[in-house]
Every structure is written in C-alpha cells, then in structure tokens.
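The block underneath contains the structure these notes are about, expressed in structure tokens.
Missing here is one protein chain; the remaining ones are kept as they sit in the complex.
Letters A, B and C name the chains as they come in the text, with residue numbers starting at 1 for each one.
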C-alpha cells in the first residue's frame, strides 16, 4: 500500500525536484500537484524534462479535496503563504513536510524578527526541524516537519560534530558559503539572467541573509549556549550545488584522527553523509543530483584554526531530497528509500 | 540470479557512466572494473562521486580471469585496442557490448578506410549495430553488439522514420550537430581546457569526422540506396548533450500530421524516444542524464525543406545508457530495466 | 573638434556596449544617454562596470533638446519605437545610426510582412544598410544607416563573396547559426534564466526568425536574383558570440585557392574581416569583444558542397561596434577609429 502524496506548489525548482524524485519512489503514489500560475497545464508543459514521466495536470489549491486524496503533503510555497496552507493540513490530520521557513523556528519571536508575523504559532512547538542527522527520532513521530534551508543544511552538518565535541571557540564561527543559481528560484530576475551571472562571482545579502538565525538556532542548541556566526552567501556561475567553507578557532589541541572520529561518531551510520579521508576535500561536482553531504576539513596549526568544508546539491539535499528523506522517516521507510540516486561526474 | 557484469576500461567518462548505472541495475552484479592507468586504485579515488557507491578496485585486464567471473562485458576501450579484447571474449562465449567503433561496421573496407586495419573481420558479420529502435530483434539474439557512436545515435534517430517513409530527397541530407565537451573524453587536452572552451563555440573536423560513414551505413540501409550526407560536428561550452539539426529537401508535399505519424509509427512503442508535439522543439537540458532521445521538427514550405531536431545525452543515450539497454535486450530484460532514470531540470 | 554623440536607449546590452566603446573613441564626445526605465539614474548604477568610466545620468528622451546638443545619434530602441524617434532626428538634419530593424529594408512591404506597419516609409529609400564591407561608399554619404542584425552580419559576410563569384547554387543555402545569450537582450525571461540556459542547447524560432528576410534582401541583391535560404538560430550557453555554419551546393568545381581568392578579393582591404588560411576554422572565443569577423571554410567534394563558417561577437560586430564603424565612415574617420579593440583569449 503506497503513501498517497501531493506536492503543493509544484512548479518551482524544488517542486520539480520533488515530482521527479517522487515519481520514482517505490512506496509513494504522487496523486496531485498544485500550482497557482500553471493550474490546468500538464506538468510536462511546465517542465519538458517530465515528458513521458508524469502526466499530472497542475490543479488549483483546494485543501478540502486534497485532504481526502492524500496522506502526506509536501508544501513548496513561499514563506507566509506556506503557513496558511500547512496549518489546516496538519489540523486535518495529514503529515506535512514544509519546505518554506515557516516551521523551522522554535521561537516565534526569532521568526517574526527576520520574516514577518507568524499566524500559526501553536504549531511551532510540535514542528520538528527536518535535519535527519540531528533529529532523526523526533522526525519519525512528527506530524509536521520544517524542512531545512539549503545553506543551513551545509553549514550545520559541517559544524555540528565539532560543536558537540567542544573543540571550537563557539564565538569564532564564520561560514563562507557559495551557491549555484538555482538557489535563487525559477522566477526570472536580472540576478538570475545568464549574462549577469556567467563569469560573475559575487557575495550578496552579506550580514542580512535570513538563513542566519536558522543556523544559529541549531548550532546554539547543540552547543548549549547562544552562538552568533558570520554567514556570507555568494553566487556561483553554476546551476546546482552549495559549498560551505566554515572557519573556527580551535579551543585546544586536536589532530586529524580526533576530528575524523568526531565526524564518524556523528555520521558513521548516516546514509547520506560521506566523511572524506583526511587530506581529501569535497566538490559540488561529486554530489550533484544526490542527497549526499560530503565533508572534509583541514587543521591549520599555524593559526590555530580548523577549516571544515561541506558540499551538497542545493535542490536535492538542500530541499527536495531531504524532504523525501523526512517523509521516509515519518512513514517508517528506510531513510534512503527512493533516494539511492545515481551519482554524476561530469 | 543476477547477470555478472564487467566493465573493461572503466575510467573514462563512458566507463564512469557504466559503473554508476550498473551499480543501480536491479538485475546486474558488477563484479569487475579494469583499467590500465588506474590498476590497484579504488574506483572512488578515480571518480570521487562514487564514494560510498562502489568500492571496486580497478584491476589490470586479465581475460582468462574475467571470463570465469563474468557473463557479460562492456568494453569501453579506444578503437583498435577494443577489437583485440572483444574477439577473445566473444570466442569464449561471453556476451559483449563494445562501445568503440570496432564492431559498428558491416563492411570491413569502410572501417579500414576511416580507421585502420581490422584484425577480427570474421566477427563483423555477426555483430549487431546496437541502436534498439532499428535493430531490436537482432540485438536480442546477438553475442556481440557494436554500440553506436554518440553523434550517429542522434542523427539516425531523427532521420530514420523520414527515410523509411520516402519523403526526403536522400541526396540532400545535412546534419549540423552540437556536442558538449564530455564527448571529447576525459584525457586533458588544450581543446578540453575550461578556458579554451568556455565562451567558445566552434566547428571541428568538418568533412572528416569518423562518425560520417557510420551514419551513412545505417541511413543507406534504411533507404535502400547509398546515401552521402554532410555531417558537421561543433563543440558547445557545456558538459553533456548533443543537439542534431538535420536538414533535408522534401521530395513532395507533406504536412505536420503525416510527419508526426511517421515518427509515431517508428517510435510509438519505444520507451526511449519522445516524439514532441508539432511546434515543440527539443533541448539538451531536458534529456540530461537520461536515455531519452527527444525529437521535434519544422516543415518549411518556403524552401521545401524539413528541419528535424533531436536531443540526447551523449554519455547516457550516446554511450553507456544505450549499452545497458542493449544488454537488457540481450538478456531478455525489459528494455528500460535499470534505465528509468530520474529527469533533470535544471 | 569632436563629434557630439548621443545614445538613445542606452540601457540594454547594445546600449552598454555603445557607451563603453564611445567613451574611449578619440574623436567622439558622448554627451547624452537616454533611457525610459532608468531616467535620473547614473549609468554606472545601471551598469556597475562603468563606475569611474562614465558618470552620465540617464535622461528621458527629449528630441528637441537632443538635436541642439548632438551631431550624431545612435538609436538602440526596440523596432517600431525606433522609427518614431529616428524620423524626426533625420529630418532635423542629424546623422543617425539605428540599431533596430526599422531602416534595414529597402522594400517596406517586406518589413510590414515580418514586422508591422512602417510609419516612415519615405526614409527607406535613402537609408543605407550598414554593412561596411558591402556598402562602404554609400554609408560614407548616408544620413541614416540601418545597422544590420547580429545574425545577418555573420551570414552575409560568409556568403557574399561566394555569391558574387557565382560558384554556388543559390537555391541551396542553409545557415545554421548559434548565438550566445546576450542576443536575447537584458530583460529577464525564463529563456535567459541561467538555470534554463546552462547545459541547455536548443534551436528556436525555426523557420520564422525575422532576420530571415534581412539576410535574403542582401544576398538576393548580390546574386541578382531572389534568394530564399533556410535560417535556423540556436541558443548557446555562453554570453557572447555568433557562429554561422553556412551550407551551399557548389555549382561547379572549385578549389581552396580559388575560394581563398574570392574572400581575399572581397575582404583583403577590410580591417575587420580576417580570412583564415585553408584548414583553419573560426571560434567565437577568438573574436570576443572585437569588431572582427573571422571566416573559414571547408570544401567537401564527397557531397559537392561548401561549408563556410564565420564567427563574430554579437554585441560588438553584431551591433554596437559595427554601429560605430558606420559612424566613422559617415564622419570621414578611419573605419577602425576607436575600434582597435583588445583581443581576448580566454
């Protein structure tokens, strides 16, 4: 008996990725895709790559109808809009994975400071932050998962084992992150125009990107104290991938074997983190289209610092693949069910 | 009981693609990868994307050992080297899919004119040209399949139904083809240097590319008369994909519905050809990483010509995916077994 | 005494290119840039590359003011809008180079068939098609130049000497053209989104692109008979450049030396055409940022055809550089004044 699944807001890049992956998931039946802009059009007109793969017709959002047809909803709407849809679905007894920021924060005040008013605060207490490596057990029993942002996924996975091991000066964290253009969404803007991006590399929203408090929430929780980090996003002339270069001052002496041990302890059993051997460094090229997070590091005794580097695919691990992973946990499937994705090079 | 498979010459891009795909094929056990250059190294050192996916160690080529361990061999060696390996494997009773040009030609003289001396001519008579849409039945019973070149796959699939329908002036064919850089192989050269390719678009080997006689063999066979075509390859600053723009003079009046009918008749049951609706045109973006060939066309009454356009992924449909498709047919599996690959956009 | 020049519609890519080039032209003073969308903003806010290069503030279009301040106008507006501006400027005695399609056609009926109603038909008779290699003398005395389209520039330069030499079957011309994304303009659309373009190669507007009649006008005039050609534009994942691959049936025997002779005769004294040696082929990489058109060819005796290939930078030679070249001729300057542009590789 397959889980009946709907994708609400299926015509952005995360939505496409959900459809493409769910279509091949052995335990799932994709029964509906909703879209305001493309209602009435076949999904393969929106995304020609789906020709012959899915012939679902985008439907306008009708919550009453959806709840009778699906057991699980992936909500891929902009924040604010998302919470208005998620709340009634959860209250109707459905399992929901929300890909917006609306249910990622435990503290409504933080959300409201960085985003806007929250109109479903009561659900924040039960919503689980959907990073499986950190919250696997809670996700299993969750009704509502707030699926992590793309940047936070890469930063938190690189930092968590080191913070847990208490080898960092937790005031010293700097995350220099680089993302492919698909992170900016499918809506055409000057910033995503080929000619303004190609051969251009730049930082943006320095010191003000809204993924900052999300990262800080999880790292503070791990460290047991309030952590403030510097987070600097950059735009790379490529379609997919995020590389995170994380800098921290070491609080004492530590060697490569110990660092490897911390990562292995944290991720040794995780199907989707690949801890590299000492000396190896990750590349976005090697995780494309997969749910893997590759992590490497370099100790720098000269300056007393560690540089930890992670690579993910921003659309798969940073959005839709992780969302499906969360659904797998919520429904008791194997964590990697439907996500043993083919690797790519090139 | 799975088919035991070996990849001979597994460390080029076609070899990587074979390993990545075979690793996920439900009816296959990949038992060996051979490589002269990387013997003794784990395949995931050669291709870091394979970390956690395959831990096979590249082995030097030892035919005697291989034939005891595998039922089916994919040979991904340069031509000339390939024939020296393929012949003993076939004679040892193994099924072989050869990705080189060595067993694509029915007429040894043509091979020798464009390549070099052929030392296993006796096998040419039984070798089958591995384009499933044209030779499905013969492939099923073949011991040896000559897997098509990347350009020929795109050109032949676009042209075949029109030639079969006898609506073209068969002296007028021009194939203007554009390939991503992976078609040039993994060995570093100035021509594949990022800085010499990026923002550079050019034609190469005009009038002398060795895929010419391969295309002509198949098209002539279909037309029942000797066809000579103009074939012009170009290099596109992208990693994967081939777009073929095929020009031909129409021999009479024909309309879109008739053209659609010819393509549907030829490919209506083929799992890996997507015939687009009239008015739609294919893009390499929409077939990336898949075994699909997308085909569209435009009639141009002003000039009495048809422009037929096909898109494939040169590494999947143009090499390794098609090779696995051929293996599927040879072993009685579904044509698309292990090849229901996730689509991509972007 | 410098020529006082204004750029009308200076905030698209052609406008930027005009500003960047005119700013360095030794015989020109750039006195105004007009822009509807950016009026009141400094041009370096629109194009940050211009910081420190130009501090002109975009002004709303005021023809009465402009004619008192400038001697020569470059009009880089969309067609239709262009003609409404060009006509009064010419009537006010100004020299005008119009970069739209509005004054490229000698026959208003052709324009009206492919575009829309023409409201300044009287100027068509005197407007000169601004391809210097074909119409150098007429341009010198022109009041109004219709600056060629980007594709036509590449196609006509490749074809003209062969047509003039009467060695082609003029019914057999096929121009398979490939353009970088800047040809689609700066306005963001899904088609110019980085993620929809990168790793995507496709044809578009097959059989219906409006540059077709423009090419046919010039080639017909050269051949002395009506020529219809097939013209197929493609989009390349790169920012700049057009490569044209031109196919034609030879009407008789001809050899490389003769072909070279035809091109040398046509372009031997032209500062901006580089006729390659037999065997060499052009690449867009080698003409980037310059006004050069590189031309190579390959005779194919097997099929009785010639393949002539040209490469240009679509923004420089295909728009603004050529426009300045036309201005140079109109004002009696050297053809390459201000256009001895630095070459690039990479």
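Simple rule for what comes next: a contact is a pair of C-beta atoms (placed from the backbone, for glycine too) under 8 Å apart; a residue touches a chain by one contact, two chains touch by 3 or more.
From a predicted model like this one, the values you see are computed outputs, not experimental measurements.
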Identified contact with the non-displayed chain, of A:199, A:256 or A:334: A:199
Residue among A:8, A:222, A:238 or A:295 that touches the chain left out of view: A:238
Selected residue (touches chain absent from view) among A:42, A:63 or A:174: A:174
Omitted-chain contact residue, chosen from B:109, B:195 or B:226: B:195
Contact set of chain A toward the excluded chain (per top definition): 174, 176, 178, 180, 195-196, 198-204, 206-207, 228-230, 232, 234, 236-241, 243, 245, 247, 281-286, 288, 298-300, 302-303, 305, 307, 309, 311, 346
Chain B residues that touch the omitted chain in the full complex: 13, 181-182, 186, 188-190, 192-195, 197-199, 237-239
Missing-partner contacts on chain C, residue numbers: 13, 16, 20-21, 24, 47-53, 182, 199, 239-240, 274, 276, 280, 283, 285-289, 292, 294, 340-346
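In the analysis below, only the chains that are shown with their structure count from here on.
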Rounded Å distance between chain A and chain B, as computed from the means of their C-alpha atoms: 36
Chain B and chain C: spacing of chain centres that average the CA atoms, whole Å: 39
Where chain C touches two or more other chains at once, by residue number: 195, 198-199, 237-239
